[in-house]
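Working notes for the structure below.
The other protein chains are all here in position, but one chain of the complex has been omitted.
Naming follows writing order (A, B and C), and every chain is counted from residue 1.
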Amino acid sequence: MTQQRQQLSFGLIGWGYWGPKLARNLESLPQASLEIVADLDPMSLAKVSAERPWIKTTTRVEDVFSSNVDGIVIATPVSTHFDLARKALGHGKHILVEKPLTTSVCEAEELIALAERERRTLMVGHTFEYSPAVTQLRQLIQDGELGNIYCVEIERLNLGLFRTDIDVIWDLAPHDASILLAILDRSPSKVQAHAHAHLHPAIYDVAHLDLEYESGTTAHIHVSWLHPAKVRRVTVIGDSRMAIYDDTNPAEMLKVFNKGADVGVDPVFSYRHGAITIPHIEWMEPLRLECEDFAHAIRTGEEPRANGRAGLEVVRILTAAQESLLVRQIA
Amino acid sequence: MTQQRQQLSFGLIGWGYWGPKLARNLESLPQASLEIVADLDPMSLAKVSAERPWIKTTTRVEDVFSSNVDGIVIATPVSTHFDLARKALGHGKHILVEKPLTTSVCEAEELIALAERERRTLMVGHTFEYSPAVTQLRQLIQDGELGNIYCVEIERLNLGLFRTDIDVIWDLAPHDASILLAILDRSPSKVQAHAHAHLHPAIYDVAHLDLEYESGTTAHIHVSWLHPAKVRRVTVIGDSRMAIYDDTNPAEMLKVFNKGADVGVDPVFSYRHGAITIPHIEWMEPLRLECEDFAHAIRTGEEPRANGRAGLEVVRILTAAQESLLVRQIA
Amino acid sequence: MTQQRQQLSFGLIGWGYWGPKLARNLESLPQASLEIVADLDPMSLAKVSAERPWIKTTTRVEDVFSSNVDGIVIATPVSTHFDLARKALGHGKHILVEKPLTTSVCEAEELIALAERERRTLMVGHTFEYSPAVTQLRQLIQDGELGNIYCVEIERLNLGLFRTDIDVIWDLAPHDASILLAILDRSPSKVQAHAHAHLHPAIYDVAHLDLEYESGTTAHIHVSWLHPAKVRRVTVIGDSRMAIYDDTNPAEMLKVFNKGADVGVDPVFSYRHGAITIPHIEWMEPLRLECEDFAHAIRTGEEPRANGRAGLEVVRILTAAQESLLVRQIA
Partner (left out) sequence: MTQQRQQLSFGLIGWGYWGPKLARNLESLPQASLEIVADLDPMSLAKVSAERPWIKTTTRVEDVFSSNVDGIVIATPVSTHFDLARKALGHGKHILVEKPLTTSVCEAEELIALAERERRTLMVGHTFEYSPAVTQLRQLIQDGELGNIYCVEIERLNLGLFRTDIDVIWDLAPHDASILLAILDRSPSKVQAHAHAHLHPAIYDVAHLDLEYESGTTAHIHVSWLHPAKVRRVTVIGDSRMAIYDDTNPAEMLKVFNKGADVGVDPVFSYRHGAITIPHIEWMEPLRLECEDFAHAIRTGEEPRANGRAGLEVVRILTAAQESLLVRQIA
């Protein structure tokens, strides 16, 4: 591309788990620079300064809002997302907010409305949506390669890290809800959950979410902080093919099974057993692709893939799950 | 053993999927013989006669009841279990009934009472209880090797075989409910299910069961007829160790993980990551061990491992799951 | 097929490891019966009589030769193959000899000549040639799907069973030599071996064979009685595709990799990374197919797949390996 790209500058709020990863990727974008980092902890900022003496650091988020950066990345605890995002938009900044977007549906809706009014990009950090394997799985489904989708089973399990600010549903299920949204391209009509708190009495560490769609498709999400092995698996059952996306197996990340059951008369069901295909997937870091999409959205005004509405949908699923748990507790 | 063992004779009702397997194992028991086989289908009986001309065959179950065999194995569709079992006990026969024992709790209770009155062995074909891996897992838990059990996750998935007489819960979950009972040695206080019917509108083909125990332990059973890979996995999460029993991996059927999370003050949780141990398990066919236990129970009058109460507990779990689905459908 | 098939009768010499397996398969062939079994050990024969009272047993091989059976299966120690096979052919019998056919090239040649003269079937028990996965791999290669074959790497490793009559090369490598012959359809021009005796000073338990073909193709066979895991793997490297046949993985027995290196100018080599395909292979027991081929050959006079010349080629490779070890020992 010989075309001149607009130079972009970024600010980053929050130097916790995601902050350094986002910084590394923002810095590596062409024609882009990270200019200011804010965090409440001076120790964290000292680390930033030691490695990147050219970046301005501050403990006051207002310094980021009032700076002349084009975009602000918000990587703080969930409870602060809404307030920070609203202020950033209010200052005319494009924003990328870590997942989940907000803690409630109405907050998410307010941010969407505000971003539209301000004509600014509102994007959510649904990293897995940018995984090349998810992109390929989405394509397979949209091209009808798997046929009509009966159900999707997702597991995201590992030992830890336990959190005390949010439960396992709000911690892990945003990944799965956003993957579901990306591949099925529709919202569930019903969400019900079972969750259990084994380690800390007030915080769920194991949960199962059951989702139903108008189309008859169903989905199930199993998330856990208490599991001996790392599992990140999505199984899609279609009426013509089935697929397994296993994020922990780089050499065979996506497997497509040409098998299934066909409804007949006598016998009532017949089974097809065909070949398994493992497409070659050109690996690219999802977070890098996410940052590229943020830059592209700012430059062009186009919607990013993980836009505000995607963020809202994910929050809708999480709060529906939470409500179903409350209902059961009361009953 | 130089001691004289009592010679045992058996009758078998039902020559479908399990019949031939049971016959092979009954025949191979020392001091035992299979003498009569009943089935409604003369074609099936013709096959029996062709391979085993010395066995008597009949389409009338009464012939089995009135024969002089010591024990009768009932391997017919579930709906016929109760009636056949009651009659067999009424004729003074010891019985081994395929899983699940009955279609209702009160039928199971009636059979238990009848067997006690008649002083006859009532046993259920909970084959997996006899798997050497389940026996070893049960021992680990009872010896406290895993510590206090937080939760158990069970998956039993495969493509087919679809059945039209019962749904996936009644078809596959008896295995899992009996494994849970065998390893935890207690009954759940609450059972709730989500189930979906994708292929045939009236028959569930995918189901999730959520179980809670008084002790705080929870369990989850996922059964499916619609899955591209064969999965038979039990994960047990204890507060000192974790274990995975994978029935499809003969070389590493049981893995014990010396890892976990400990509750602390600051940090709130700390993680232990120790060695994985894969005990050597001397393989023996579970069905063979089950048939041995049946013969042993008949000879000694001792309770078999998979006795009537185990059969009742499994039926209790299945019917509770079924009821929770009805409640949700109505609501 | 409504056509009348000729009724065949078989005799079996040797009731060791392979005897019972061969008997089970011979018995299950349509229009065929096993009539007589010979073994030097009366205890073995007693077992045969207990399970199959209708079969004649004898400790004298002459009884088998002089019986009226059509075909004789020879499953005795290798050193006795030649003598027994010669006598059986001399009595006008069709024969199936366990692998390896003989202990020397000239013996194998003499048996081939004799079988031709007597117009009788001479077949060798190269069981793996009949594996559906080997058949499919052979087809892929012959159809040019893998392109020109650079090399083949074979591993056949496990703990035991140690033998004291033959070394690991004569015990295990016949499988691999026959697979190579089946898939490449040509004979090596050079065979060299390295072998080591760790457990018993006079018997090799680990060996590597290096084979070269006129075409430039090379092959390597690694056999071992001293390995912690069971490995049975054949890797074929072609200039357009690569394939791995893993006999221990029933669900993914054959994997075809659409990848390779292409010779260029600058850069000198470029790499292709495409999809992996796992064809569905309809499983059938190789030994059953082998017995069917024997029966078919007897009935039709057609050459069986694992004919005398295949047996000779395998013996040629084994003796060449043995000689290369002697040469090195002397030098």
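Here is the rule we use: a residue touches a chain if its C-beta (ideal position, glycine included) is under 8 Å from a C-beta of that chain, and two chains touch if they have at least 3 such contacts.
Remember, it's a predicted structure, so these values are computed and weren't measured experimentally.
S.K.: Which of the displayed chains are touched by the chain that has been omitted?
M.R.: Listed by label, the shown chains it touches are A, B, C.
S.K.: Of the residues C:83, C:145 or C:210, which one touches the chain left out of the display?
M.R.: Among C:83, C:145 or C:210, only C:210 touches the chain that is not shown.
S.K.: Spell out, residue by residue, where the missing chain touches subunit A.
M.R.: Here the touching residues of subunit A are 229-230, 251.
S.K.: Spell out the interface residues on subunit C facing the chain that's missing from view.
M.R.: Residue positions of subunit C that touch the missing chain: 150-151, 153, 159-162, 164, 192, 194, 196, 198-200, 206, 208, 210, 212, 216, 218, 220, 222, 224-229, 235, 237, 242-244, 255, 257, 259-261, 263, 268-269, 271, 273.
S.K.: Touching residues of subunit B against the unshown chain: what are they?
M.R.: These residues touch the chain not displayed: 252, 258-259, 273-280.
Please note the rule applied: only the chains that are shown with their structure count from here on.
S.K.: Based on which chains touch which, is the overall arrangement a line, ring, star, complete graph, or other?
M.R.: Graph shape here is complete: every pair of chains touches.
S.K.: What positions in subunit A touch 2 or more of the other chains?
M.R.: Expected reply: 259, 273.
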